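Other chains dropped; remaining ones untouched in position.
Chains: A, B, C and D, in written order; residue numbering restarts at 1 for each.
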Amino acid sequence: MSTSPRPYRLLRNLNAKIASVPMILTALVIFVGGTAWTVFYSFTDSKLLPRLRFVGLDQYERLWSTGRWLTSIENLLIYGVLTLIFSLVIGFLLAVLLDQKIRFEDTFRTIFLYPFALSFIVTGLVWQWILNPEFGVQNVVRSLGFTEFVFDPLYDPDIVIYGVLIAGLWQGTGLIMCLMLAGLRGIDEDIWKAARIDGIPTWKTYIFIIIPMMRPVFVTTLVIIMSGIVKVYDLVVAQTGGGPGNASEVPAKYVYDFMFAAQNLGQGFAASTMMLLSVVIIVVPWAYLEFGGKRRG
Amino acid sequence: TDLEVTHWWTSGGEAAAVAELAKAFDATGNKWVDGAIAGSGDTARPIMVSRITGGDPMAATQFNHGRQAQELVEAGLMRDFTELAAKEGWADIVNPPSLLANCTLDGKIYCVPVNIHSWQWLWLSNKAFADAGVPVPTNWDEFVAAAPALEAKGITPLAMGQQAWQNAGAFNVLMVAVGGRDLFMKVYGDKDEAVAGGAELGPVFKAIDDARKMAANSKVQDWNQATNMVITGQAGGQIMGDWAQGEFQIAGQVAGTDYTCLPGLGMNEIISTGGDAFYFPVLSDPEASAAQEVLASTMMAQATQVAFNLKKGSLPVRGDIDLSTANDCMQKGLEILAAGNVIQGSDELISPDTTTQINDLMSEFFNDPAITVEDAQARFADIIATAE
Amino acid sequence: MCPGPIWNSEANAVADLTKGPRGAKPRKILSRRNIMLYGILFVISVYYLLPLYVMVVTSLKGMPEIRLGNIFSPPVEITFQPWVKAWAQACTGLNCDGLSRGFWNSVQITVPSVILSIAVAAVNGYALSLWKFRGAETFFAILIVGAFIPYQVMIYPIVIILREIGIYGTLWGLVLVHTIFGMPILTLLFRNYFSSVPEELFKAARVDGAGFWGIFLRIMVPMSLPIFVVALILQVTGIWNDFLFGVIYTRPDTYPMTVQLNNIVNSVQGVKEYNVNMAATLLTGLVPLIIYFISGKLFVRGIAAGAVKG
Amino acid sequence: MHSISVRDLTLNFGSHAVLKTMNLDVAEGEFIVLLGPSGCGKSTLLNCIAGLLDISDGEIWIKGQNVTWAEPSERGIGMVFQSYALYPQMTVRGNLSFGLKNARMPKAEIESRVARAAKILQIEPLLDRKPGALSGGQRQRVAIGRALVRDVDVFLFDEPLSNLDAKLRAELRVEIKRLHSRLNNTMVYVTHDQIEALTLADRIAVMKGGVIQQLDAPQVIYNRPANLFVAGFIGSPAMNFLPGAVVDGGRSFRLGEHSIALEGYDGRAVDLPRAILGLRPEHIAIATDPRPGTSLPAVVELDEPMGADSLVWLKAAGQQMSVRVPVERRLEPGTPVYLHLDLPKASLFDAATEQRI
């Protein structure tokens, strides 16, 4: 070894770059490329097969004048906002409960977490069954003597989305609890001691001190919940099939149905593009701040 | 040679019918590899289309013939059976000829029709009406009139699955039955927006409104669950295609004594001649290609047609076979067919896209009593205005 | 003297000041707090356990009993017939061998998919956290945004891509799809985990002459058990439970168990056989459930290491 | 009345006894330092006094009140933690006033208290910053301030300086000492830094394995350690230990073939076959000539200059010894010298019981 020349920039870290090729390809070809392809074809009137006959914004005009799409959006908003709130609140409360040095912590944790192991298909089927008015909760309560009792969320277009919500929360809150619990355990115990000496009640300590300190955990959790919300599909298909009527439609299902069942790819792509747009609006600024910036140089 | 055949025939009667096809094909020394996908055509079609466009086609696949596979044919992904058809003289034996016409694009034949399905039937439970103490109706109007009596006995007058295609199907049936053939053709054939929104369609919408009220307590999902309500007498009747017949058969019921069928709902005895057809994607393996031809001619063979359609409850595509073994209802169908009282199915007239829109509309209409008849008609007219 | 401490202010007002509490503070087992705490936990547990209970109970009943009774009542007559039927007899079309066919397919799909997706994501996370190069973070940001894209949007482009590479319909096509869609979240987990590994360890290994792969395989992987467990669990459940890709990117003879489940549940022969459906559902969920019950502790620990320190 | 009185305190974690029937009385205004190796129970004792741990047995009295079962906030104590445990999302002002607000103190009162504490600690300009924007020393002061505003009589410190660098540590040490002389309240201070212990304490409690080994003024601990552990633990560089025997009716110490006269040693005079003579590095002088009876021949091994002084490592009577000399005096390795021992300042231990004799 004598004097080693200054290597080319591109060749430094070569192995790391080679190893990252799958990631780069996925990012560029699948996510960027696939997305661009979808957006591109949303301006065509492709039916069963993609074809290049441009129709401008026609697909979008139709999209936004379709009741089913508007219902989907509305449902996604309701479902999304409520899932976000309830997941965080329930997940956090469960974590707090489990953090009280209780006995059987492992057992309780497993109970709360196991639904996460089940698919949305299974979740949807079970809850469809439990919420079925002829067999499920309504029937049981009626057989107890309350014959006028009505609880059939899956058959009432006004509240069907809440029925889906119940199932969704059942499936997902366990993981949120796990994340929150890990966050709580990560907090310096001295903080708790300091608060006790200051005479601050437990609930106040949680709200004013602990929760603000758990910001990173909340960010992670938020990403996980939100990415799940945008994608919600299987659950609705299995539980209600979008019904009654179109009352529990969601955008992902609209996309799928139009692309394949209705054989109107253009329309499906337009709906996809709108979904992507909303994702981009929410996520890109956040992702930039969280991951793209100079943090953790 | 093993051939993989995909379809969505998974209910009891359907599965039994498919078994006949498979049996016949296996008898030729080949092997039928069954690729059933449960759910409905809406679940199965995306999978089939993806596989064909993805370059991993099955050997044969079910489609409702008409426009569902048109683009695949245009893209050159489907086999051309013109030669085979010429050799076996399909043009002469297939009746009505429109069936073969639907398989034809630019003069070439791309599919094998296997049955004729007609939507326009009302199935009635004799038991239910006996329980309610009213005579079995002979037409739709009588049926509507009998509804209160049924309801009084806790019987759901009209069984109706929650799936959108069933709601829309009932609507189309009522359009032919109440409005007649010409009206139907003006709306779907000519796509005449004015007719769709006009007074001519008023009675049809009134009828569908009646249907909505009569089906308010029907909370099953699948069509055969609804049929089952009729079979067990929990419901008075069901508007459903002739495939429902298969379910009655499996349940051991006898037409005329246990149940009654009213083609054209007892109003206009006209039936549509849609149906199922098999398409054969282009394969690279020559052996498999040869086997595809064997399968195609097996499907068209007389014996297969009889066996298959008896199980399925549908009508054969050949005019030259004896169906004396068929039951009461089937005979009625055959008579109507022979009389030429036929009409094209909606699948042949409008695109899947339009179909989906009508499905959506009817599904909402059935599930939301707040939608008035006028709203529904106005929206229907909009859909027809942009239909292709 | 300031007012006396509250605990003896009234009852012990006359007591000698040198006497007082001594030893461990008494802790009532049935304190109000404990009753509340365990009460709430119990009620919530019921909500979480109810569906499982319903599934198990229903799957052990006969059809007549289901039609009569309510879903919560325990079976009068326990029958395992639904399980047998779900596993080996239920029909879809002409195939009447229940879920059993799908089970091995699922295993064949899950094992390579899990291995490949974890391997790729681990390498990504490692490169991103320890071998930063220009632009890496940008690709990662794209990947994370990709985590939000609904799968339906991507189905068509992927069909085309797989067709072009010529692996559509093969097992490897499906493995590739699972690897791609598992990548964002897994990469995030691994990146966070490896970032928390002391940088000095990495430097020491470089001085010791280990290269990119040497450090990864010999140093990093052996010390990352918790996060591998998390990734394993996430992927096993995710891939095992997957329906959409399984149905679109395979063919009938390689359908995974979830597709068979859908077929069984949706192939209605007259009446819905709820007991068979529930048994089939349970059978399908069994593999991920068992994994959860076995490795729950490691999972929680790994989550703490990979997700929270982000 | 004692400010703090710990009586027969026992604390078990499960079956493991961390504190064993401990007794400790702290006078009003006294500065007590708890010193000991890691894991000896210092923090545990402090937490027991603060009420953050439930004790297994015994009593704790503060200011004449039995507080054994009282809540931490009711005990009239303030506590400063090693990691400061400041509330990160609140400003310094918020940190100082949070406890008071919670006690529903009037606003004006809170403000005046915060202002006073800020003045004492000279953190007025920092009141509106968040802890993240403070240096280690400043955080330290805020942590003290949090105890200060609560106007408590007893301050508990758990290694408050161990996160800081040496320079800052020295500064803050002096500051704490000043604070104590100004406020004159009782302080219990945990550390394992000897300099801190020696400079700050009125009395030092040296702990080991949950037991207080010696509780005395710093100079006593340094000069007359009660046992081998304390002798070895205190003092840096450490005390030199020479194993040998006490003979001649307690008048001589036999070290191999050497005999050292125990002239001027103020312990009990008994013979002991196995004893240890302890001598601090600064109580040995290096000379070129022997001094009969109280000197040892030795050979220089290493010379470590440390600024003002040098530490010379030598070998004498087969033992390694260290001697502190002014830095000007350089000694080459290998030089033979004589060590003159300052026996009145030595310590003698029974090798069996490890106690001073």
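FYI, a residue touches a chain if its C-beta (ideal position, glycine included) is under 8 Å from a C-beta of that chain, and two chains touch if they have at least 3 such contacts.
These numbers come from a predicted model, not from an experiment.
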Stoichiometry of the full complex in this file, given that only one copy per chain type appears: A x1, B x1, C x1, D x2
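In this text, only the chains that are shown with their structure count from here on.
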From chain B, the most remote chain by mean C-alpha position: D
Top chain pair, ranked by number of contacting C-beta pairs: A-C
Chain centre separation in whole Å, for chain D relative to chain A (CA means): 56
Whole-Å separation of chain centres (CA-atom averages), chain B against chain D: 93
Two or more partner chains touched - positions in chain A: 256, 259
Residues within chain D bordering two or more other chains: 74
Arrangement of touching chains [line / ring / star / complete / other]: other
Interchain contacts, given as pairs of chains that touch: A-B, A-C, A-D, B-C, C-D
Residues of chain B defined as touching chain A within the complex: 41-42, 45-46, 49-50, 53, 68, 70-72, 75, 162-164, 219, 221, 351-353, 355-357, 360, 363-368, 379, 386
Chain B contact footprint on chain A (complex, rising order): 47-49, 62, 66-68, 133-134, 155, 157, 241, 243-247, 256-264, 267
Chain A partner contacts - residues on chain C that touch it in the complex: 37-38, 40-41, 44-45, 47-52, 54-55, 58, 66, 70-72, 120, 123-124, 126-128, 131, 133, 136-158, 160-161, 179-180, 183, 185, 187, 195, 211-213, 237, 240-244, 258, 261-262, 265, 274, 277-278, 281, 284-285, 288-289, 291-293, 296-297, 299-300, 303-304, 307-310
